[in-house]
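Removed: one protein chain of the complex. Kept in place: all other protein chains.
After this line comes subunit A, so read on.
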Amino acid sequence: MIPSLTLPSLIITLSFLSGCSGPQSILNPAGPSALAVSRLWWGMFGFSVTVLLVVMTLWIYAMRRKPRPLTEAQADRINQSWIIGGGLVLPIAGIVALLSFSIPMGYRMLPLPVAGQSVPHIDVIGHQWWWEVRYPDTDIVLINELHLPAGTPVDIHVTSSDVIHSFWVPRLAGKIDMIPGRTNVLRIEADAPGQLLGKCAEFCGVGHAHMLLEVQVHTPEDYEAWLEAYEYE
């Protein structure tokens, strides 16, 4: 049992240590939503590894141990406590704990109105196999390029002109599907200026692998300047 697990677990540990910082890694968050999810993941990871190790140890121990002779009543009591403890109490406690974290977290990620501030929005339309990005109230139309201000929430309004695509900038937030005939809204926010990558996440045909989006995050001042400069062009 143990030696066979060493290799894969070694590999995964090493890769985790080296790989979390990848340019498209959700464990290398660049915005509040992605940060919340990555924290959630590390919490769940710890919990899951504990459960897995405990159950596996118990199981292997149970297979190897020599039980002392039990009366029927004793055996029944032991069995009952295993089933109720492991089958009812453990999962129910786990579920309640996880949901009490995740439901409020999901709620906070929704595009709800922010008090005292209007959230700007950008339209993104999916095509086979490119992104059309439109800035409302301006004539700006970009292809495969998205410019954002840092430090402010922005609503991305997504739809599709043909098949279903999915808008995803892993380091900022989760994904949202782009569906013909509907408009979905995703609230994103980038912490700091820099370059990020987005990718179509829903399989959309032969060009799916190459449907990439470059995301440029500016400081709020640069962003305003960029908007104006673009308008005059």
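By our rule, a residue touches a chain if its C-beta (ideal position, glycine included) is under 8 Å from a C-beta of that chain, and two chains touch if they have at least 3 such contacts; residues count from 1.
What we mean here is this: contacts and distances are computed from a predicted model.
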item: Protein name, per the UniProt record, of whichever chain is missing from view ("Carrier domain-containing protein", "cytochrome-c oxidase", "Fumarate reductase subunit FrdD" or "CoA-substrate-specific enzyme activase, putative"); value: "cytochrome-c oxidase"
item: Touch residues of subunit A, complete complex, unshown partner; value: 1, 4-5, 7-9, 11-12, 15-16, 18-27, 33-34, 36-37, 40-41, 44, 48, 51-52, 55-56, 58-60, 62-63, 65, 67, 70, 75, 78-80, 82-83, 85-88, 90-92, 94-95, 98-99, 101-103, 105-107, 109-110, 128, 162-164, 166, 168, 170-171, 173-177, 179-182, 184-185, 197, 199-209
